[in-house]
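Worksheet: the structure to be examined is printed underneath.
Missing here is one protein chain; the remaining ones are kept as they sit in the complex.
Let's look at chain A:
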Amino acid sequence: MARDSGIWQNSFIFISVDFNFSLRPKIKRQQLQQRQGTKTGKKKKMHSFGYRANALLTFAVTILALMCAIASLSDNLNTPSPSAQIEILNINWFQKQPHGNDEVSLTLNITADLQSLFTWNTKQLFIFVAAEYETPKNALNQVSLWDAIIPAKEFAKFSIHTSNKYRFIDQGHNLRSKEFNLTLHWHVMPKTGKMFANKIVMSGYRLPEDYR
């Protein structure tokens, strides 16, 4: 993202938009003057291509912005009722790395029905499973294990077996017989407007006591 020059580009866009909006009352005032008869007596090109194009553009942009806002607001009418279950099928291995951090590899069975989250304004659903636990040093640890993109409603009801896509590494060696929660998060990415996110927390999982 162009940051420094971006500020200037953005200001420029603002200025040109602002200008377009402020030009319309000026045109009306001039039309009024024209009818009353002005002192200069010059013939002004009131119905030129430039003015018409400007008015049309301003109107089009306003309506477009309004439609995007309404589309985004319509997402609030949706009341979702998602459900999910995650089962740990197997602990593949559980080791201490050379640097001293614990690492564990799991195979999970993830079943979910997220169809009710889709609205007509939804582009895709980004879901991921994260493990949450605490350690003596850290009040909260969240490690993302797996994620997926659901592009349409038909794919939102699924059940998959998978090993963790991302490595489950602790900061330290605190994972032996650790209790942790598995959370399924989803991010609704709209076609336009506000993004929503929420999660389901499933608790009661536990890692084995010894390394294997």
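Operating definition for what follows: a residue touches a chain if its C-beta (ideal position, glycine included) is under 8 Å from a C-beta of that chain, and two chains touch if they have at least 3 such contacts; residues count from 1.
By definition in this document, contacts and distances are computed from a predicted model.
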Review point. Looking only at the UniProt record of the hidden chain, which name from "T-complex protein 1 subunit delta", "glutathione transferase", "Signal peptidase complex catalytic subunit SEC11" or "Trafficking protein particle complex subunit" is the right one?
Key: "Signal peptidase complex catalytic subunit SEC11"
Check your understanding: Of A:Ile70, A:Ile88 or A:Ile149, which sits in contact with the chain we cannot see?
Key -> A:Ile149
Revision key, fill the gap. Contact with the hidden chain, among A:Thr58, A:Ser74, A:Gln124 or A:Asn181, goes to A:Gln124
Study note, to complete from the structure: Residue positions on chain A contacting the omitted chain are 1-7, 9-19, 22-23, 26-27, 30, 39-40, 42, 44, 50, 54, 68, 72, 123-124, 126, 128, 130, 136-144, 147, 149, 151, 166, 171, 185, 187, 189-195, 197, 199
